[in-house]
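Of the protein chains in this complex, all but one are displayed in their positions.
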Amino acid sequence: MSFLQYLINGISIGAVYAIIALGYTMVYGIAKMLNFAHGDVIMVGAYISFSATNYLGVPAVLSIFIAMAVCTILGIIIEGLAYKPLRGTSSLAVLITAIGVSYFLQNAAQLIWGATPKNFTSIVTSAPISLFGGQLTITGEVIITIVASAVIMLALHFFTTKTKIGKAMRAVSEDRDAAQLMGINVNRTISTTFAIGSALAAIAGVLLCSTVPTLQPTTGSMPGIRAFTAAVFGGIGSIPGAMLGGILLGVIETFSKAYLSSQFSDAIVFLVLIIVLLVKPAGLLGKQVQEKV
Amino acid sequence: MAEKYSREMVEVISKNLHRQQDLGKVPVLDVRNLGIDFGGLTAVDGFNMTIGPTEISGLIGPNGAGKTTIFNLLTSVYQPTRGSILVNGINTKGMTTAKVNRLGVARTFQNIRLFTDMTALENVKVGMHNSIKCGFISSLLRLPPYFKAEKEANKRAMELLDFMGLADVADTKAGSLPYGVQRRLEIVRALATNPSIILLDEPAAGMNPTETEELMHQIRRIRDTFQIAIFLIEHDMNLVMNVCEGIVVVNYGRIIAKGTPEQIKNDPAVIEAYLGKKEEE
Amino acid sequence: MKKLFALLMAAVMVIAMFAGCGSSETQQPTADSGETQGAEATGEATENAAAAGAIKLGMCGPLTGGAAVYGTAVKEGMEIAVEEINALGGLQFELKTADDEHNAEKAINAYNSLVDWGMQIMAGPVTTAPSTAVAGECAADGIFMLTPSASGVDVIEAGDNIFQICFTDPNQGTASADYIAEHKLGTKIGVIYDSSDAYSSGIYEKFKAQAEVVGLEIVCAEAFTADNKSDLTNQVTACQKAGADLVFLPFYAVEAAQVLTYANKIGYEPLFFGCDGMDGILTTEGFDPTLAEGLMLLTPFSADSEDEKTQSFVKKYQEKTGIVPNQFAADAYDVIYAIYQACVDGGVTADMTAEEINEIMVEQFTSMTFDGLTGAGMTWMETGEVSKSPMAVVIENGVYVGKE
Partner (left out) sequence: MRIKNDRKTQLTNFLTYALVIVAFVILQYMSEGKMLTKSMQGYLIPICVYIVLAVSLNLVVGISGELSLGHAGFMGVGAFTGVIIAGIFRDTIDNEILRLALSMVCGGVLAGVAGFVVGIPVLRLRGDYLAIVTLAFGEILKNIFGNLYVGKDINGIQFAFSSEAIKLAEGGKMILKGPMGAAGIKKIATFPVAFVLILITLFVVLNLINSKEGRAIKAIRDNRIAAESVGINVTAFKLKAFVTSAFLAGMAGALFALNYSSVNASQFNFNTSINILVFVVLGGMGNILGSIISTTVLYLVPELLRELQDYRMIIYAIVLIVVMLVTWSPKVKQMIQVVQVRIKDLFKKKDKKGGSVNG
C-alpha cells in the first residue's frame, strides 16, 4: 500500500514537472534555445495569482486567467526585448540573456513582493479521497494536476497538428529557413510560441504552488531545472516526451527517496538520467537526427 | 579475415600493403555485394566493384540514385547492412570513419565541409594530423620535437597547397574563399592524409568551364604525382568521360552499367535511365 | 569587433578598479559619502547621529536569493534597534548592511567592503555557512563579531571574539530530545531534516545522539536537500507509514508550512515539534494558522508575547515592513541592544579602533547579563555561546501559549 502511495506522490509532483517541461520543450523545439528564465515566469505567474486572490479578492479560478494574461504579455515582452535581437546568432548567446532575464525576474519579484515567503492558498478546495480505510490518500491537487497536464498535452498536440499556426510552428522547428521560404513569418511564430509557453507557465505556477505552497522569488528556479531535466529525459522538443519525462522523473525521485536514500536522491535521479541518455542519446521519445553527409 | 585491429596494427599492415600495392597485386578498393537499408527502404544493393592502384574511376547516376550513400558506406559514415568493403585487403567492417581514413581512404564532400574558421593552411595541417609526429607532452611543453614537427608540417602543407595552386590563399580563412577554391582546398586536405585512394564527391560542382578544365588536369596530375587511385562522383559528363578510365552507373541504388567511357556512352540502359531522362528535361 | 569590445572592457576594468580604490579611500577619513546611503535606509535618527561620530556597525547577510527572507528580517530588526538607540541621544550607532547571497565567498567580499567603510563591530552574518567564513576573518582582524542567527558550532570556534545570541545547533537538538523525553510527548519519533543545510542537519545529529541517551525511539529519519525541498510529501508519508506519533522538524517555517499543509491534507495528525527556525509560521502570509494547531516548538521569541518590549517592537516592525517579525528579526534587535549595553558599560566611544573595541566587548560579554526580547538574563560563556533558556510554546487557538 505504501508503494501505491509513493507512486501517487511521485506522479503528482511529476505532473507538475510535466507541465513546466511542456513549456520548456515547446520553446526549445521551435526557438532552439534553452529558456532558463522559464522557471521564473512560473514564479511570476504564481505571484500574480496570489496577489489577485489575496489583495484584490478575485476568485481563485479567475486569478488563473489573470496570471495567464500577465504571463503571456510578459513572455512576449521578454522575447521581443531580450531574445529576438539575438535571433540567428549562437544559441549560447541567447542562453546567457535568458540567465540575465532569470536574475532580473527573481530580483524584481523580491523588490515587488518581498523576500518573505507567501503561503500559497491552494486553488483546489475539494477534500482528499481516502481509499482502503485511510491507507491511501489522494489529494485534490494530485487529481487536478494530473488531469490538467494531460489536457494541456492533448491540447498542445491537437494545436500543433491541426491548426494553421501550430503547423507553422512545426515547420519552423523542422527547418527554419525552409519555413521562411514557404512564406511563414518565423519571427511571429516564435513570438506566438513564447506567448503560449508563458501562458502555460502561469498554469504551471498555480498548480506548483497549490501542491507545494511556498511562494518566494526563487520558487521557480529549482523546479525549472528539474523540468528541463525532465524535458531532456523524455526527448527535448517532443510534447509527449515532456509529459512522460516529467512523470517518470517525479516517480524516480519519489522512489529513490522512499526506498534507496533520501540523502542521495538528487544523485540517484541524475544518475538514472545519465544512464537513460547513454542508452537512448536523444531521450525516451526524442528523434535521433542523423546529420546529413 | 580479422575484423578488429589496433591503430598501430592498422598502420603497420597498411604500410606493408602500400608496398604490395606498388607491385599492383592487391586492389586499393574491393567492394563485394554492398547494400544498406534505411528503415526497410533499400538505398543501395548489390554493389560490386574493384579499383586498382592509380586507377581513376567515376560513379554516375541520376539524382537520388544513391551515389553519396555509396561514398558514405565506403568511408564508414554508414555501416553497411550487407556485403563487405576491403581497403588494401582489409575489411573495414565496424571501423570508424577515422580508422578507415588511416587505412588510406580520403574524401571530399558534396556540400563542402571545410573548417571554415581556420585558414587554408590550417585546414591542410588538420589533414596531416596523423602524420605529424609529435607527442601531447611535447606540444604542451613546447619541447624541440614540437618545433621540428610544426616546421616540417608547414613546409609540406605549403607544398601541397602550391601543388593545387592555392599557395596565395594559405593565410585566408577557409570560409571566406570563393567556391571553386574551397573545392580545391578540400582536395588538398584529403591529399594531406596520405591516402591510397581519394573519393571526390562532385568536385566540379559550382565551377565555371575554365575552372572545370583546370580541375581535369589537376585530377590527372594528382594521380600521376602521388600514384594514388581516384574515385569520383560527377554530373559534368565532359569531365567524367575525359578523365575516368572506368565508369560505374547506378540508379535506384543498383549498378546498371559498368565499363569504359566508350562502353557507357553507348549503353542503352544508361541512355534510358540517365541520359535519356536528361534530354527530356 | 571582438577586439574593440575587449579594449572597451579593459578600459572599463581599469576605471572600475581605480574607482573602487578611490571611492573607499576618500570615504574613510571623512565618512560621509557612504553615510548618506546608510542613513537613508536607517532614517532620520542616524542622520543626526552621523555628525556626532557614531560607532560603525556592519551587518552582512543574504539580502537577495533564496535565503533573503532571513537576511532582510535581520536587517529590518537591526535598523529599528539602531533608530531607537540613536533617538535616545547619548551613544550613537551607524549601521551599514551588505549582501552576502548566503555564500561564504560573497560574505568575505561583503565583510571586506564593510571593513573598508570603517566598520568597528560586526553584527552578523545571518546564516551559518557565511558566518563560519566571516568569523575566521573577524578573529584574525580583531573585530568583535556577534551573530544574531548563525547557530553552527563552527562559527564560535573560529575565535575568542566571536559570539552568538542564538542557541547553538547541538544545544537545540539536545534540549529538544530532553524536553520530549521529560514530558513524554511521544514514543515513536519521526524526523524530517534538510541534509544539505548546516543548521538542520546539525540539530538532527545531536537530537539523534541525545535521543539514544534518553531512550527515545526514532522510527524514521527522512532527509531532503535544498534542491528537492519543493516536494516534501514523501517524507511526511514515510513518517506516517512508520507510525510516528511525534515528528521532529528541525528546520525553517517555510518548509514546515509545507509539511503541515500536506499532513493535514492526508489526515496525518501526530504531534509536530519544531525548533527556533520554525518561528514565524503563524504569520506566513497565506498560511492557514489552524493547520499549526497543536504544533510545539522550542523558541526564545514569540511575537504574541504580552510583555511591553515585545509589543512595541512588533508594532514598529509592522509599521516599517507590514509584516509580523520572526525570531530572526528579534535576535537582530537583541544583537544591537546587547552591543549597546556592552558599549555603554565598557565606555566605548566612536573614536576607538576596532581592536580596542574588540577587547572591551569580549570582556563585557563574558561578564554581563542581558535582558532582551529573546530571553531574560542572557549570559555568555568564553566560547561565545549564549546561555539562555529555550522556551517551549504550543500553538493553541492560533497563538503561542508558553509551556514551562
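Letters A, B and C mark the chains as written, and numbering starts fresh at 1 in each.
In the analysis below, a contact is a pair of C-beta atoms (placed from the backbone, for glycine too) under 8 Å apart; a residue touches a chain by one contact, two chains touch by 3 or more.
The structure displayed is predicted, hence computed values, not measured ones.
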| item | value |
| --- | --- |
| Interface partners of the hidden chain - shown chains only, full complex considered | A, B, C |
| Hidden-chain contact residue, picked from the options A:Ile99, A:Ala127, A:Ala178 or A:Leu260 | A:Ile99 |
| Among B:Lys67, B:Arg107 or B:Arg183, residue touching the chain not depicted | B:Arg107 |
| For chain C, residues in touch with the removed chain | 1-2, 4-6, 9-10, 12-13, 16-17, 19-21, 24-25, 34, 37, 41, 63-64, 97-99, 103-105, 108-110, 112-113, 115-116, 128-129, 132-133, 135-137, 152, 154, 157-158, 194-198, 201-202, 205, 225-227 |
| Touch list for chain B against the chain that is not drawn | 75, 77, 96-99, 101-102, 106-107, 109, 113-119, 121-122, 125-127, 129-130, 132, 134, 136, 139-142, 146, 149-150, 153-155, 158, 170-171, 178-181, 189-190, 192-193 |
| Touching residues on chain A - with respect to the absent chain | 28, 34, 36, 82, 85-86, 88-90, 92-93, 95-97, 99-101, 103-104, 106-108, 111, 225, 228-229, 232, 236, 263-264, 266-267, 270-271, 273-274, 277-278, 281-283, 291, 293 |
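Please note the rule applied: only the chains that are shown with their structure count from here on.
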| item | value |
| --- | --- |
| Chain nearest the overall Cα centroid | A |
| Chain whose mean Cα position lies farthest from chain C | B |
| Distance between the centres, which are taken as Cα means, of chain C and chain B, whole angstrom | 71 |
| Chain centre separation (chain A, chain B; CA means) in Å | 48 |
| Residue numbers of chain B (touch at least two other chains) | none |
| Chain C - residues contacting chain A, complex | 63-66, 68-69, 71-73, 195, 222-235, 237-238, 241, 254-255, 257-258, 261, 265-267, 284-288, 321, 323 |
| Chain A to chain C touching residues, read off their complex | 2, 5-6, 9, 12-13, 50, 54, 106-107, 110, 114-122, 128, 130, 134, 137, 139, 141, 208, 211-219, 222-223, 253-254, 257-258, 262-263, 265-266 |
